[in-house]
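Every protein chain but one is kept in place in this view of the complex.
In this document, chain identifiers A and B correspond to the written order of the chains, with residue numbering beginning at 1 in each.
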Amino acid sequence: MSLDKATVASIATLARLRVPDDRLEPMVDELNNILGWIEQLSEVDTDTVAPLASVTGHSLPLREDVVTDGGYPDRVTANAPESVHGFYAVPKVVE
Amino acid sequence: MASLLDFSLVDARAALAAREISSVELTRAYIDQMAATAGRNAYITATPDKALAMAEASDTRLAKGEGGAMEGLPIAIKDLFCTEGVLTTAGSHILGGFIPPYESTVSSNLWASGAVMLGKTNLDEFAMGSANVTSYYGPVENPWRSTDAPDKKRVPGGSSGGSAAAVAGRAALAATGTDTGGSIRQPASFCGIVGMKPTYGRCSRWGIVAFASSLDQAGPMTRTVSDAALMLGAMAGHDPKDSTSAAEPMADLSAALGQDVKGMRIGVPAEYRMDGMPREIDALWSQGIQWLRDAGAEIVDISLPHTKYALPTYYIIAPAEASSNLARYDGVRYGLRVDGDSLAEMYANTRGEGFGPEVQRRIMIGTYVLSAGYYDAYYLKAQKVRALIRRDFDLAFETVDAILTPTAPSDAFAIGENEDDPIKMYLNDVFTVPASLAGLPGVSVPVGLSARGLPLGLQVLGRMFDEGSVVRAGRALELAAGFDVSAAAREG
Partner (left out) sequence: MAGPYRIQGETGEWEVVLGLEVHAQVTSHAKLFSGSSTTFGAEPNTQVSLVDAAMPGMLPVINRECVEQAVRTGLALRAKINLRSVFDRKNYFYADLPQGYQISQYKDPIVGEGEIVLDLPGGETKTVGIERLHLEQDAGKSLHDQHPTKSYIDLNRSGVALMEIVSKPDLRSPEEAAFYVKKLRSILRYIGTCDGNMQEGSMRADINVSVRKPGDPLGTRCEIKNMNSVRFIQQAIEYEARRQIEIIEGGGSIDQETRLFDSSRGETRSMRSKEDAHDYRYFPDPDLLPLELDPSRVAALQAGLPELPDAKKARFMAGFSLSSYDAAILVEERATADWYEVLARGRDAKLAANWMITELFGALNKPGINLADSPVSADALGGLIDLIADGTISGRQAKDVFAEMFETGKDAAAIVEEKGLKQVSDSGAIEALIDEVLADNPDKLAEYKAGKDKLFGFFVGQTMKKSQGKANPGMVNEMLKAKLSG
């Protein structure tokens, strides 16, 4: 599986990364280089192997349904690049 | 009297308890050394005022005969741990100006045990790297120089390179690190210190900037194995805020330190003897085997057949998880924002400018391997191979109590080397990644110097939750090697 420039551009869009045009071509080579190296996994027979879900083998711990958090809007928005009236503000989204 | 900077954690603790030294004195010595070695760029943020205030409070407690396990001991925190009120960057431009309104569990535990914070250490951006050259805040210089090219600045390894350089260069008595594929152990080897990655789940991940959630694990970076045991005890513990945190009780590590390796069965995996591995590393490994044998351990040849697939497996799983973990850096709630005409443009501009090339490369790989039509071929396949890697270890640990390997395939290279080819850089973690994938505890212990006078470490791996055996074998290596951990400071 080898990536072309268009595919790399669409992955960048999916990942919300602005990649300047002059970076796109070198990135195609870098990614293909890495993916080519990763390909060696296809040598491994995994037909009967279950994927590893957790190294500890534990199952999910559950917490009680009690309100223990929140109530600090200032802390929540303290680091925001832009906040107005307690909201975060972003460029307008058109539905 | 030896310099204050030559104390190990354990010795400093004893000296503080005996009131031979004060925490303020000790902390001041470190603050001075931080300033003197600032050119190495081991710290992103120094917090001397905070350190002195904490040291004074420690002295007050010590005067009353109180204090925790780390009381008054000045340490550094990798800048991947969120620290309340102190800039936390993850080595990235995208977290520029981020002041967490919360403290990570591990650092909280350390402060609760009395430790004193010197500052936040440099690291590869989002912990992605093996040389500490991807940080937005610039590369870190290893305090060690080689005898053949003494004017060349060397990398400290990564991603916990700032922590390793600080501890080796006497700019911190100890430091926290995080290890996703070797980021504690490999820099420890490069800088001639001890670096321990505990079992996955031992240290809470709450408040640590996530790289790859199923692999990330915090651990101590220290000058001795005893120090690592002491500090790990203060860092670790079950945390209900982390669903993957383990409740298994920790072995009595101080007891383990006191035990020799007589009767221990130490495995030596054939697959770690790799083509192209420098002869001196092979020789050092053989030396380590001999030391443990001489100390009464039984050496057992073992096989870990899927070892060669660990790195490619890792380079699917880690980027996949990272691509998702790093989606939250979008310019909305914290950190950098680079404006755009639409929300999508603002995202792309922010992330395009905020993430460096290596992080972007991994986000791209991770996004691709999870994308429609490729999940089974890459991510699912990798999780299956990961299961096989784990099974290799499980089988091996049916016959051995610990495994001995080299930590890294080379000594510290010069800044600028290995940067042309990502895969070359990735190969640094060839010996550390398998245990990361399996979740196992491991320690790198400095045991010798390369021909050009740079430190080299050996790695001891243990069963899940068996930090005791890791510490026990690590301590035996340390005793046998007699590595001079203060050499770097004198070089510097």
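To be clear about the criterion, a contact is a pair of C-beta atoms (placed from the backbone, for glycine too) under 8 Å apart; a residue touches a chain by one contact, two chains touch by 3 or more.
Quantities reported herein were computed from a predicted structural model and do not represent experimental measurements.
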item: Listed residues B:Ile299, B:Ala327, B:Ala377 or B:Leu479, member touching the removed chain; value: B:Ala327
item: Hidden-chain contact residue, picked from the options B:Ile77, B:Ile208 or B:Ala310; value: B:Ile208
item: Residues of chain A in contact with the chain not shown; value: 13-14, 16, 53-54, 56, 58-71, 73, 75-77, 82, 84-95
item: Sites on chain B contacted by the missing partner chain, in the whole complex; value: 81-82, 88, 90, 95, 98, 100-102, 104, 205-210, 212-214, 240-244, 320-321, 323-324, 326-328, 330, 332-334, 343-344, 347, 367, 370-372, 375, 379
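Definition applied: only the chains that are shown with their structure count from here on.
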item: Where chain A and chain B are represented by their mean Cα positions, the distance between them in whole Å; value: 24
item: Footprint of chain A on chain B - complex, ascending; value: 97-99, 101, 199-201, 214, 240, 243-244, 246, 306, 308-309, 312-313, 315-316, 323, 327, 330-337, 339-349, 351-353, 355, 360-361, 363-365, 367-368, 371, 374, 377-378, 380-388, 390, 421-423, 438-439, 464
item: Residues of chain A that touch chain B when the two form their complex; value: 1, 3, 8, 11-20, 27, 30-31, 33-35, 37-44, 46, 49-56, 58, 60-61, 63, 72, 75-82, 88, 90-93
